[in-house]
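Only one protein chain is missing from this complex, and each of the others stays in its spot.
A and B label the chains in the order they appear, each numbered from 1.
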Amino acid sequence: MLSIHVSKSRTKMNDTLLNVENLNIFFKSDKNPEPIHAVRDLSFSLKQGEMLGVVGESGSGKSITNLALMGILGDSAIIKAQECTFNNKNLLNLSEKEWQKVRGGEISMIFQDPMTALNPFLTVEFQLVETILAHIDCSKKEARERAIDLLSQVGITSPADRLKAYPFELSGGMAQRVMIAMAISTSPKLLIADEPTTALDVTIQKQILMLIKSLQIKNNMSVILVTHDLGVVSEFSERVQVMYAGEIVETAETKKLITYPHHPYTYGLLSSRPGAIETKPKSELPSIPGIVPAFHHRPAGCQFNPRCTNAQNDCLNQTIIIENGLRCLHPMAEK
Amino acid sequence: MKIFFSELYFELKKNRGAMIGVVVIIISVFIALFAPLIAPHNPTEIFADALRLPPVFVQGGRAGYFFGTDDIGRDLLSRLIYGSRISLAVGFSVVIIALISGTFLGVIAGFYGGFTDRIIMRLTDLIMSLPSILFAIVIVAVLGPGITNAIIAVSVVAVPNFIRIIRAQVMVEKNRQYVFAAKLFGASSFRIMFIEILPNCMAPLIVQASLGFSDGILNVAALGFLGLGAQAPMSEWGTMLSDARSFIESSPWMVTLPGICILVTVLSFNLLGDGLRDALDPRLKKQN
Partner (left out) sequence: MLTSNGGKIIMSESNLLKVSGLDKVYDIKKLMMPTLKLKALTNIHFHVDRKETLGIVGESGCGKSTLAKVLTKLEARTNGNIELIGKPFDSFTGAEFHSAIQMVFQDPYQSLNPRKKAIDIIADPLVINTQKSSAEIKDLVLEMMKKVGLREEFATRYPHHFSGGQRQRLGIARALMLQPEILILDEPVSALDVSIQAQVLNLLLELQKEFSLAYLFISHDLSVIQHMSDRIMVMYLGRVVEYGTRDQIFNNPLHPYTKILLESAPQTNRRENSEHITVKGELPSALNLPVGCAFEPRCPYAQESCKKSVPLLEIKQGREVACFVAQ
């Protein structure tokens, strides 16, 4: 059983590790002459040792942002930003060689489906030792010892035996632990966890989230936890930003955001969760009408205006800027 | 289905090779359809005064016989034009026969599995264990030479490809939830196989049909060359090649021209097939 002791004195929370200003991501497409504007005007920063929750539905641009931070977006993407610095390095003009050092070294990533992220034909040992040798200058024997140590760190019992296993011999939770071991093998400064527990059962989800949290504290590592589940971020991350249709619509300390959601979208997300507010069982749930707009059918003005209960005329055509962590002209009143 | 084909066309347009294939195929279909109007002569008419004339652009050629004449004085151009009718008809029949029977057997094998599957698959193994032309020769030898029997023989040889492709696709599709849903409201096995599953297996089928077309043409030409396919005086390209064999040194155009016709037709169907494969593959990935 894991327990969490947040000792704020030990974690230095003041150094900014990642700073992103006005990030815009476009995609070139065969069918449209205009590139598709997938992520708009994204600004955020992350301190050393902090966990940032990113909440959004499909099409919110949260995964694209992560891939951009890892430098693996591909040729069809155009990335523009005022600033994008990580650990005093400008990520915007890194060469592919420099990227290889950052990627998997200083920034690691774990994915939704650990089974497809592991190579099914190679043993855990091979894949783990390979990763360690690629980034750390050590002998094969030392790498193997480190691999065993890492596996026990991520809560795998009898790690020496598990090293010989092939991915199909692992359960989903076990495979995700191996992925985490691989991700932290190079002592990264930033771990991006993209829906790390969506494919897992609730009891296993809890185990994995607790593990990520404890590693964050122990290694003073920053974590970006991406999820569609507000419940997950509300329990684990210090700060949260809500994304909708490629934009950050609201960002705040988690507790504040959960208690007083200001953006109508955040409010809608929270209240449409069964059990989030006291509703009578089997009664009608408050719901957000409509659907998330597709990339090439984005509305003018506020991206949320077609679904918003507070929308007024001024929401329809002007671009709304984000102020004090809120991108809204007519926010919800504080209760 | 309409959307499927318009998207397919969109993808295909980007592939230059495939588009060249399509253009050549359209031209040859046009030539075949309007052969009587285009051909300057009757392909079986013998001009006793014009034996083995070279093409008109070679020294000794005579106007009126654009590609020259063969050893018994028939106009080569007209024979080639009429030959395209036979080749396309042959390719078409082979594909239709192999497609229908291959699809039927493949769907049954993939859907039912078990004993049925084993029987059908061992039969295809049997056919595929011999070189296809050899097997076709055996069949023609049993049935007797002639264009119809050649088509049957070549179709039989082509069936296993269709069976294998369809079977693999059906085995994937039959475990999808929409199939369970169809079972839940009582759809019969026949309905599930041919109305629910089959339309979702079209992509590889179209590719195979295009490639099967060229295989069919080639194999029937080969049988014709061996004297087991079309019989005289039918102007089939393979038979024409075979007839011209003894004049390869003295009148090389008699061999070259039918050869080029076979090459161009087969090549254009292969180009189209490859293009279709490229166009349909990313679509398949998206669906999964």
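The definition used in the following text is that a contact is a pair of C-beta atoms (placed from the backbone, for glycine too) under 8 Å apart; a residue touches a chain by one contact, two chains touch by 3 or more.
These numbers come from a predicted model, not from an experiment.
Contact with the undisplayed chain is limited, among A:72, A:285 or A:316, to A:285.
Of the candidate positions A:228, A:298 or A:330, contact with the hidden chain is made by A:228. Only one residue from A:15, A:201 or A:253 touches the chain missing from this view: A:201. From the set B:38, B:187 or B:226, the residue in touch with the chain omitted from the display is B:187, counting the whole complex. Those residues of subunit B that touch the chain absent from the view are 1, 3-4, 176-178, 180-188, 191, 196, 199-200, 202, 287. Touching the omitted chain from subunit A are residues 1-4, 57-58, 171-174, 201-207, 210, 228-232, 234-235, 258, 265, 268-270, 272-276, 279, 281-289, 291-292, 307.
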